[in-house]
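All protein chains of the complex are present and in place, except for one that has been dropped.
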Amino acid sequence: MATTVEHTPGQAHAEHHEPSFWRKYIFSTDHKIIGIQFLFMSLLFLLLGGLLALVIRWQLGWPSDPSMPMPGGSALPESMVNSGIILPEFYNSAVTMHGTIMIFFAIMPLLVGVFANYLIPLQIGAPDMAFPRLNMASFWTAFPAGLIMVAGFFVAGGHSAAGWTQYPPLSANPEYTGVYMGQTLWLVSMIILGFSSLMGAVNYITTVINMRAPGMTWFRMPLSVWALFITAILILLAVPVLTGALILLLFDSSLGTSFFLPEAGGEPLLWQHLFWFFGHPEVYILILPAMGFVSEIIASGSRKPIFGYPAMVLAIIAIAFLGWGVWGHHMFQSGMAFTLGAGFMATTMVIAVPSAIKTFNWMATMWRGDLHFHVPMMHAVAFVGMFVIGGLSGVFVASTAVDIFLHDTYFVVAHIHYVLFGGSLFAIFGAIIYWYPKMFGRLMSPTLGKIHFWLTLLFFNLTFFPMHFLGVNGMMRRIYDPTQYEFLQPLQGWNTFITISAILLVIAQLIFAFNFIWSLFRGEPAGPNPWRANSLEWTAPSPPPHGNFDATPVVYRGPYEYSSPLSDEDYLPQSVPPVDEAPGGPPAPDDPETGDGESSEPASRQEG
Amino acid sequence: MDRMTVPAGMDQAEVGIGVPNMKLGMWVFLLSEVMFFTALIGSYILLRSARPEAFAEPGEVLNVPLTAFNTFVLICSSVSMVKAFAAIEHGDQQGLKRWLLVTVGLGAFFLGVQGYEYFELASHGFVPVAEAYHAAGEPLYGATFYTLTGFHGAHVTLGVLAMIWITIRAFRGRYTQGSHAGVETMGLYWHFVDLVWIILFTIVYLI
Partner (left out) sequence: MPWLPPNVSAHGGEIDGIFYVILWITVIIFLLVEGGLLWFIFRYRHKEGRKAEHTHGNWKVEVVWTAIPFIIVVVLGAMSWGPWSAARNPARAPSDAVELAVHASQFEWQVTYPGPDGELDTGDDFEQRNQLHIPVDRPIRIHLSSEDVIHSFFLPHFRVKQDVVPGMEGQSLWFEATEPGEYVLACAELCGTGHTRMMGSVTVYPAGEFEAWQARNAASN
């Protein structure tokens, strides 16, 4: 892979001749275009993942009920849906692919592919990434990986049906599921996607270390950059472990080796250790950037410095460190040694602490603030509220004893959706709406945004909160028909209720889709700094030109100097020089509203 | 706008760590390579400790003297890589070209020996799958052997290809005493691949 580390000398120089359409929008090396390419791709996958969730829910709401045929089922081949009844083979594929697509092709690229690309150079004051061509290669590796993953639905035998966790032997020997080609495509796609993530991670890490603008010290970096930087390190170190495991599994399932197949000496649990050694850092890959975005939005929405910036940074770093030592808590009931289970319980309990610190710091940021509930702020605050639920439900399953009962039940399903939907996805919606004006120069409609927000918050909770009850009742994950179990039959009303809520939840997302597209053309022009925020991206035009800044910005203070006594305004951008160093004139050249009011003191750094 | 220009004497490097992007990027990339090989080697250790009877004694199946010689070849190629870098550090373009050619040659020779080794082993029934396996130990032994050494071999192959490209650039005079980050970055990768081999040779062939 030595050839991937190509160097483009003088990344900064903005091109003055107009590049062709292909070079500008398709095979672009501009980090902003690449981020937007990831945005469109992963939003489409988010939609596909949502539709797959509805397949699952339809079956669970009205299990194999001929009077409730699956809508649109007749358009699918009879090997998937027969006379309106979802077949168990297709159900298992839908379960597998909903998880796979949401985690690897929607949430992860939305958080990292979109925002690490878009935000890191802009927020550290760099003209582009350290390796723009590598960056382009990263997208153009992820895209074919996505196509291969989608292709799996169209091959004979259907798509992979071994669950997104792909536990062998079920995944390693195609005879156990009857899925041959689909399983191979799943593995190949994931291996390719790993290369994409790796190229991205090398780029983000190098860029943050080496390309910060003058004055952008480590502790003046926005928390979003910190979170993305630490996330990139997690990706860098975790993804190759998954890639190694995937390669071994591919050899098992298509070449006839037996790394994970016991009959010829392999170890099924080896996969679980490798998978979760990757998989738990992956959980933090899926939440840390969201925490970073929420920190940005809450500080700017509260017009108040983030409370405890150093603690927030330390909490991110602590999570990243501890995250390597907790993978076994996914395996409490797997048959591993019970002392090992107790050890993993201890580390797991401890890792709850940094998440609690972050929650309290967000709340303390809002305390005595001046809260502006624009649409991104609503999402950020909802993130905090929902993440608290996801965190607290995690305490139940962190207890090895309680986990004996709750493991592999809908309680875990509820837990992960409160973290990944209530947490990550709310943060993603907030972040898209917050940085949309920077990306496209126009604001998304606040009216539609509020309708979408309230409907999503409502139906999200109606969908996922009752799943806690299903789990407490012992309903297993990934079962095709719970009504076959007498003890689960009383829950069927809840299952139907959840399905109806889930359908409404997906329909509510169409409002977002409409708002997103409509606002591209009709949204209110935003200007450079619609949220009156401090970080560097808001000093660039919206959208920023190739090369981002007219001149390299110089940073004088941290990103959260809101309501500073040094300024008459309630914000003080990072690049506005203290008054005694600068000649007069408006502090932020792009923002005519900001008057004078800088103090003669150098702005305070982060205290503590 | 002029207030936003860089004050005199301040540039990007003052905030970065004073290492060129390409070199830093290679270090970062190698960290992930460490994790990749750790996963493979860790799997090998775990499988072998779980089922020692599936693995033959050192030297029973594998040709240790041949591979020891090959290890020596690869170490020599690291030395010649160091020589190439030292040459361009002193502005000696002839030396750079000469030592790069030596390195490419040694790397290709290593791959040739590995190919010969694979051919010999396979013809004696040491294969990664159960069908046609009739060497000492079990097919799992073959599978781990070919996976570990094969992925290392793939890394050497990529390294030789990249090195050929670097050599072509060297013959075109692209590297000078003041600007030769490409050679240095190549060297980092090459030494890493060499180091991985020494670990693999130890745990796969000797222990």
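Going by the order they are written in, the chains are A and B; count residues from 1 in each one.
In the analysis below, contacts are C-beta pairs under 8 Å (C-beta built on N, C-alpha and C of every residue); 3 or more make two chains touch, one makes a residue touch a chain.
No experiment lies behind these values; they were computed from the predicted model shown.
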Where the missing chain makes contact, among the chains that are shown: A
Contact with the hidden chain (one of A:S79, A:T217, A:T447 or A:Q484): A:Q484
Of A:I357, A:L504 or A:L520, the residue in touch with the unshown chain: A:I357
Touching residue (missing chain; options A:N82, A:S254 or A:Q333): A:Q333
Hidden partner chain, residues of subunit A it touches: 88-89, 92, 95, 161-163, 167-170, 176-178, 262-263, 266-269, 302-311, 333-335, 338, 341-342, 345-346, 349-350, 352-353, 356-357, 359-361, 363-364, 366-373, 381, 384-385, 388-389, 392-393, 395-396, 398-402, 404-405, 407-409, 469-470, 472-474, 476-482, 484-487, 490-491, 494, 560, 562-565, 570, 604, 606-608
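Basically, only the chains that are shown with their structure count from here on.
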Subunit B residues touching subunit A - in the complex, by the definition given at the top: 1, 3-7, 10-12, 14-17, 19-22, 24-26, 28-29, 31-33, 35-36, 38-40, 42-43, 46-47, 50-51, 54, 128-131, 138-140, 143-144, 147, 151, 155, 158-159, 161-162, 165, 181-182, 185-186, 189
Sites on subunit A touched by subunit B in the complex: 1-7, 126, 130-131, 134, 198, 201-203, 205-206, 209-217, 236-241, 243-245, 247-248, 251, 255-259, 264-267, 270, 273-274, 277, 539, 549-554, 575, 577, 582-583, 585, 589
